[in-house]
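The complex appears here without one of its protein chains, the remainder shown in place.
To keep things simple, chains are lettered A and B as they appear, and every chain counts its residues starting from 1.
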Amino acid sequence: MSLLDVRSLTVEYCGALGNRVAVDGMSFQIGKGEFIGLAGESGSGKSTVAKAVMRILQTPGFISGGEVYFEGVDILKMSSEELRELRWRDMAMVFQSALDSLNPVLSIRSQFQDMAQAKLGRPMTDSELVEVLDFVQLEPRLLDSYPHQLSGGMRQRVGIALALSLKPKLLILDEPTTALDVVVQRHILRGLIRLRKQLGFAVLFITHDLPVLLAMSDRVIVMKDGQVCDDLSPAELRHHPTHPYTRTLLDSMALLVADDSRTSGRGD
Amino acid sequence: MKTLVLDGLRKTFSVSSKTVVAVDTFSMELSQGEIVAIVGESGSGKSTVARMVLGLESPTAGQAFIRDEQGHRPCALRDVQMVFQDPFASLNPVHRVQTHLTRPMKKLRLNPPKGEALHRDVEALLRRVELSPSDEYIDRFPDSLSGGQRQRVAIARALAAQPTFLVADEPTSMLDVSIRRDVLRLFSRLRADNLGILLITHDLKSVEAIADRVFVLKEGLCVESGQTEQILTDPRHPYTQLLCNSVPDPEGAFLRDDPVTGDAPR
Partner (left out) sequence: MNALWANRKARVGLILVGSMLTMAIFGWCTLSAADASNTVGPILGPPNSDFWFGTTMEGKDVWAQTWYGAAPTIFLSICIGLGVTLLSVLFGVTAGFYGGRVDRALNVIINIFLLIPGLPLMIVLAALIQQGTSVISGPVAIALVLIFTGWPWGARVLRSQAMTLAQRPFIEAARLSGDGPFTIIFFHLLPNMASLLGTSIIGATTYAVGAQVGLEFLGFGDPGAVTWGTNLYWATQNQALLTGAWWTFLPTGLGIALFGFGLVLMSFALDEITNPSLAMRRVFRQRTQRTPDLDTVVMESQR
């Protein structure tokens, strides 16, 4: 039984001129401990899928069809209390901008305690806090800092630590490194690999950066206009893509890859 | 033959009795018909360099000027124009494409065109940035255009003043990947038109695609510079090496342990 089983998920947004379909009957699965990459550009619906699965979709968005099974239970039919239990314990999410997910007026320690109080009913002990920060190789002295005092990369690592505090089975990352530089990105991705070895969680990694997904995923799903174009292993995707859009994405990547020999893009 | 000269540009400012050096004495030359890239992470000062050239920030020391057959003169808006990073925020939402293009024409050209000539010039500009047929775009508002189209309008606006040099500050970082290549190709074509382009970016891939020369900036200081091919295939400075090694490749080489940098946490 797979960890996450999405069947014909349809998500719409209520607009002035009618409803817009953001996710159109999408189906995919994530097995235990699997790393699934979700590739798509703006408007593809990739972020919407993540929010729908986490059940944190905001008005004017709403789920209009399909089922989402987490460990065999349809989470679209869960009550608010059941969802609260599910979120963060079993499934957690890291957002694109830690600026969006970290409260600017709370110290890092308070962010953790805030979450712990809501989820565990008690504050975290100091040793728990140190352990969680150690996951992302941040020093304990940062606990008393505020988000604006940390660099973008550090903030994102705090976001990852927060998400992993309760050791969920599935971690969803929505463009976690898009706003960061390649050097910081590499550092964070290496940390993610290490954590997966340590804790064994499954990952849904959402980004437009195809090379990252090809390098790290067990499977890559390519999305466009709310639909799945391809759902293949990295090797198959690179060499035998079926959908023309996948080929377009691969082409834009192929031109600009550092290891390839010099391209003829110059002097057009 | 004109050259854009950056001579010892330096920008510092004081934050609560400490002096922060954003750009530490940067010099370079850009000729017509070439694309030079300034590469660095956020906070490296590369955007500040661009803004100093355009006069949007005043340098603490140093200057930017144009050198031609008559000698030296300071940069004017007729010489250098800028393309901004965010195609949505750099166009005025209440003005049509036409207005965006005609204003710099009227204000900055030596002999501003009028009437029919103005209309023809606008159409020519739109064709130049590959927004054809121009009739379809002239009367539209920015929010009805896609990101790529908006950025082309922004490029057209910069070209409307008929500058010799263009400074592009992260022109493709907010665009979808599938259209970045086309926009970069446009810059290539402009280079063939004898424009000099200063490309500010953190994306080594776009540097590789179109830049002739590269300057690598780290924390305000230029650590390495040279021909693109040489810098990317055989970087000398450890920071440049780190940068090159961190660019994602589909085989995952970028994730492997790097003996140069180890894996020191920040």
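Definition applied: a residue touches a chain if its C-beta (ideal position, glycine included) is under 8 Å from a C-beta of that chain, and two chains touch if they have at least 3 such contacts.
Since the model is a prediction, treat every value here as computed from it, not as a measurement.
Undergrad: Counting contacts across the entire complex, name the shown chains the missing chain touches.
TA: Result: the unshown chain touches A, B.
Undergrad: Using the touch definition from the top, which of B:Val5, B:Val21, B:Leu54 or B:Ala253 touches the missing chain?
TA: Of the candidates B:Val5, B:Val21, B:Leu54 or B:Ala253, B:Leu54 is in touch with the missing chain.
Undergrad: Sort through B:Lys46, B:Arg157 or B:Arg180 and give me the one touching the missing partner chain.
TA: The single option touching the absent chain is B:Arg157.
Undergrad: Looking at the full complex, which residue from B:Leu4, B:Ala37, B:Met52 or B:Met82 touches the chain that isn't shown here?
TA: Once the missing chain is taken into account, the touching residue is B:Met82.
Undergrad: Of the residues listed, B:Val23, B:Ile38, B:Met52 or B:Leu91, which one is in contact with the missing chain?
TA: B:Leu91
Undergrad: Touching the absent chain: which residues on chain B qualify?
TA: Where chain B meets the chain not shown: residues 54, 56, 77, 81-82, 84-86, 88-95, 103-104, 107-108, 146-147, 154, 157-158, 160-161, 174, 176.
Undergrad: If the hidden chain were put back, which residues of chain A would touch it?
TA: Considering the whole complex, chain A reaches the absent chain at 13-14, 16, 19, 42-43, 58-60, 62, 64.
Here, only the chains that are shown with their structure count from here on.
Undergrad: If you average the Cα atoms of chain A and of chain B to get two centres, how far apart are those centres in Å?
TA: 31
Undergrad: Looking at the complex, which residues from chain B come into contact with chain A?
TA: 41-42, 147, 176-178, 180-181, 184-185, 188-189, 192, 202, 204-206, 208-210, 212, 229, 232, 242-255, 263, 265-266
Undergrad: Can you check the complex and tell me which residues of chain A touch chain B?
TA: Residues 41-42, 137-138, 151-154, 181-187, 189-190, 193, 208-212, 214-216, 234, 238, 248-249, 251-253, 255-259, 262-263, 265-268 of chain A touch chain B in their complex.
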